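Have a look at the structure below before the remarks.
A protein chain is absent from this complex, but the other protein chains hold their places.
A and B label the chains in the order they appear, each numbered from 1.
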Amino acid sequence: MADVQIVGLRKAFGPTVAVDDFTLSVADGEFVALLGPSGCGKTTVMRMISGITDADQGQVILSGQRIDALMPERRNIGLVFQSYALFPHMSVARNVAFGLRMRRWPAADIAAKVAQTLALVDLSGHADRLPRELSGGQQQRVALARAIAIEPPLLLLDEPLSNLDAKLREQLRDDLKALQRRLGITTIHVTHDQSEAMALADRVVVMNAGAIVEIGTPRDLYQTPRTRFSAEFLGHTNVIPARVQSGRMITDWGQFVGVAPTGAGTVQLSVRPEDLGLTAADQGAGEVTEVTFLGPEVEHRVTIGGLTLRSRSSGKDAVVHAKGTRVVLAFPSDLHLLAEWGGA
Amino acid sequence: MTTSRATLWILLVPGVGYLVLFFGLPLVLALLTSLGMGTIGTNDGFTLRHYAELFSDSVYRDGIRYSLYISVVPTLVSLAVALPLAVALQSTFPGKKLFLTLYKVPLVVPGIVAAFIVMILFDRGGEMSRLLKPLGLSLPKLVRDDWSLGVIIALAWKSIPFMTLIIGGALASIPVARSLGASRLTVFWQIELPLSLPGITAAVLLVFVGSTGAFAVPSLLGPIYPKPLSVWMYEAAYQKNDWGLATAMGIVMSAIACAVLLAYYRVTHGLRRATGGEVR
Partner (left out) sequence: MKGRFLSIGLYASLALTLLAPMLVAALWSLVDPKGGWFAPDIVPRAISLHHWRAIGLDRSLLNSIGLSVFISLSVTALSGLLALPTAYALAKIPFRAKRAIEMFILAPLIVPGLIVGIGIGYLFFRVGLAFSVPGVILAQTIGTLPFMIRILSATLEAIPADLIHAARSLGASPLQVGLHIVAPLAWPGFIAGGMLTFVSSFEEFEKTFIVGAPQVETLTVKLWAVLGGKVMIFPNAAVVTFIVLVPTVVIFFLAERAMRNDGALAAGMGKL
């Protein structure tokens, strides 16, 4: 059972606290993404798990054993770097074989494992090439092969796809997911790209300023985020403040249909652009200020009651309104409220 | 994976320790001796008489002036050649790679050989004067002459590649501002020169201080009088056995070198910032 328990990890560099009280449980075979902006501490967490950086406090327990006091070479964790970090003076095969040589595997077993792993990442013909002769995508696959060849219980990926161009990134993303499913390795993936996190992960850990903001499945995080930060980080959203009055949520320009929370005060609604509909109406409170054709979607920007909201519709039959059209907005029936403390 | 203090010390001791022992310590001892508190020669207690002698005796004052002369002039001459050369080396031209290695040769030629070359070429009856004779021209006195032209030529010859190397490095690290139709000269004056000024300053400082210790070249090519301070220092130590005076001279020259070192570090630190390099 290669499960991972991370308890209370903390790291400070001088007066700056990079990671504060990071606690996470990862199940065997689970794919978890650490998602957040630059400087949120996600890479520091990864480096503490792998042993590159010493934690000030906290524990890391892998398969029931504490590893945080071990030297990096004893932790048996596969690492894939953003820079690939392939050994430039070794061939692809020797790169992949390196970890096995360090474990003193017999030569024949090494050769077999290398061949098998290269086949898994679809690089069988390139065994004798040098890293500099390979493309970025191929180098990344070698880095992956090198990490999984040692059959680690845990795989750590540090923004492995960031250096690749968009199309290649998507392709490798799919390959990565398929590979992980097939091998069933517990994986923690660090990234700042929310679409990547959502596409790959079983669960996403949203981080900001050294702390965990929210944890959830991609779908839950996207559709019902608890905090404004998560809502705005995972794709676009419209945040609408509303007042609660006698069981209803109202704004200056309209009332919401739906059950309001009890009590009084203000709430924040989060509505995704694709869930916000527009209908042209002469007396509409909103006005279209900008229309952008994005390819798969059309985005309308609407000013209403002092707010600027975005609405997106897809497909070739989507209605396109001209600038200046007055519109009414259509909201989904189950509105999502952000938890109050999560305000950005 | 952070290293312990003990490991750090162990790693630093061989290199740094050696220099402390063989460079730092003698410097301190020399300072003490120059102040009359050393263990060789004069040791009758703190005194400034060695420094007083150094600065009051006209012979030594002339020596200081002469040392400055043969430090400043070759540096300026080198700069006049190295700067355009460094700029020229930023362009591509056929045979550039070979040239880049060839022009550095004087770096590994000892001063004595440079002096020898000047001797065989520029002395009375040297090759240059023999070549010019049939044309009815003659060279001015360049060896053992009052203006120390031979000395300047030899020292500049040795310094030009070094200066070119450093200035070239500074120029190369400037991101190319090939912008909007500005002529090559404008780009140079307004962008490259100001940005590489720290590097140029660094080069000038290093060459200047290197020349202050010139010994072989002025001895072989310079006039009988005045002698540079370096020669006086040698004579004070090994011919007159006056270590107090010799170390006083040494300390004065070391003080100049240290001042230059600090200025150099100030300037290169500024250069790193200016060109966006990382400040470690």
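Worth a mention:
We adopt the following convention: a contact is a pair of C-beta atoms (placed from the backbone, for glycine too) under 8 Å apart; a residue touches a chain by one contact, two chains touch by 3 or more.
Bear in mind the structure is a predicted one, so any value in this text is a computation, not a measurement.
Every shown chain that the unseen chain touches in the whole complex is listed here: A, B. Interface note for the absent chain: among B:V108, B:L185 or B:I224, the touching residue is B:V108. Only one of the listed residues, B:L54, B:L139 or B:L220, touches the absent chain: B:L220.
On the side of subunit B, touch with the chain left out of the figure occurs at residues 1, 3, 8, 10-16, 18-19, 22-27, 29-30, 33, 39-40, 85, 88, 91-96, 99-113, 115-117, 119-121, 125, 127, 129-131, 133, 157, 162, 165-166, 168-170, 173, 199, 202-203, 206, 209-210, 212-216, 219-220, 230, 233-234, 237, 243, 246-247, 250, 253-254, 257-258, 260-262, 264-265, 268, 271-272, 280.
In the full complex, subunit A touches the hidden chain at residues 50-52, 71-79, 81, 83, 85, 87-89, 98-99, 102-103, 146-147, 150.
Following the convention adopted for this analysis, only the chains that are shown with their structure count from here on.
Taking each chain's centre as the mean of its C-alpha atoms, subunit A lies 57 Å from subunit B.
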